[in-house]
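All remarks here apply to the structure that follows.
Here the complex is missing a single protein chain, while all its other protein chains stay put.
Chain IDs A, B and C follow the sequence of writing; residue 1 opens each chain.
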């Protein structure tokens, strides 16, 4: 991956194993919802699971965002006010997408 | 599954294949997010995917809820006002969980 | 208001006073947020209030929706399956707006 050679590691580098574990669990939960639908489970029980998985995914998103700000945004700000402003604009757009999703 | 023998099919019965297809796609998307984390992809790009998957899951939830109300809630209401009230209370609780997730 | 003469009362009729009280409180909270901004209060404190007011508004929405389903949707379903289907489609669209807001 040549394009990454000079790039810093992502902000979530230190928690990578934990994020992967959480995402595997979310993947299993989505598979479980499909199985519920296959077995004609009651609609409301399927919905309860969908809400739980949505929350779990959002929690992963909030964690990644916190790591991103603690590393990438702070580092950029310490490089120059302009670099900081650029990263903040990008983070704000991502936050707006999370809030609206 | 004896316990289901006398139960009516769930409200999503007619759209089951479509829901299963959408849930398989969501499962693949979650696996894709895990791969992005594994490959140290940029935090903001991972977050964009998380927002997209959250929306896709919520859309499945809204579809299931619509099917549930169109079938289970309407049928219960037609049986008796009390049966309708019971199903509405249950649906309202599920809606509150969706809105808050 | 001639146009309402033959219309049934809304589903929230019985809880009207309680809803009005809650909406007055929300109005006061929004005014309080404007005052915080006027007095240069700390951004994070303003945001905390915005989250609280958003939750209060959503709770009012969930309450109105529950009343609507318990009365209008159930009554329509008891009139005819077609009338029930129409009210359910309308309620589903409103729920989708709440979930996405």
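Rule of thumb we're sticking to: a contact is a pair of C-beta atoms (placed from the backbone, for glycine too) under 8 Å apart; a residue touches a chain by one contact, two chains touch by 3 or more.
What you see is a predicted model; the values in this text were computed from it and never measured.
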Pick from A:23, A:37, A:50 or A:65: which residue touches the chain that isn't shown? A:65
Considering the entire assembly, which residues of chain A contact the chain that has been omitted? 58, 61-62, 65-66, 69-70, 73-74, 77-78, 81, 84-85, 88-89, 91-92, 95-96, 98-100
For the chain that got dropped from the picture, name the residues of chain C it touches. 1, 4, 9-13, 16, 19-20, 23-24, 26-27, 30-31, 33-34, 37-44, 46-48, 50-55, 57-58, 60-61, 64-65, 67-68, 72, 90-91, 94, 97-98, 100-101
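Keep this in mind: only the chains that are shown with their structure count from here on.
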Could you work out how far the Cα centre of chain B sits from that of chain C, in whole Å? 23
Determine the centre-to-centre distance between chain A and chain C, using the mean Cα coordinates as centres, and give it in whole Å. 31
Please report how many Å separate the Cα centroid of chain A from that of chain B, as a whole number. 21
Multi-chain contact residues (two or more partners), chain C: 100
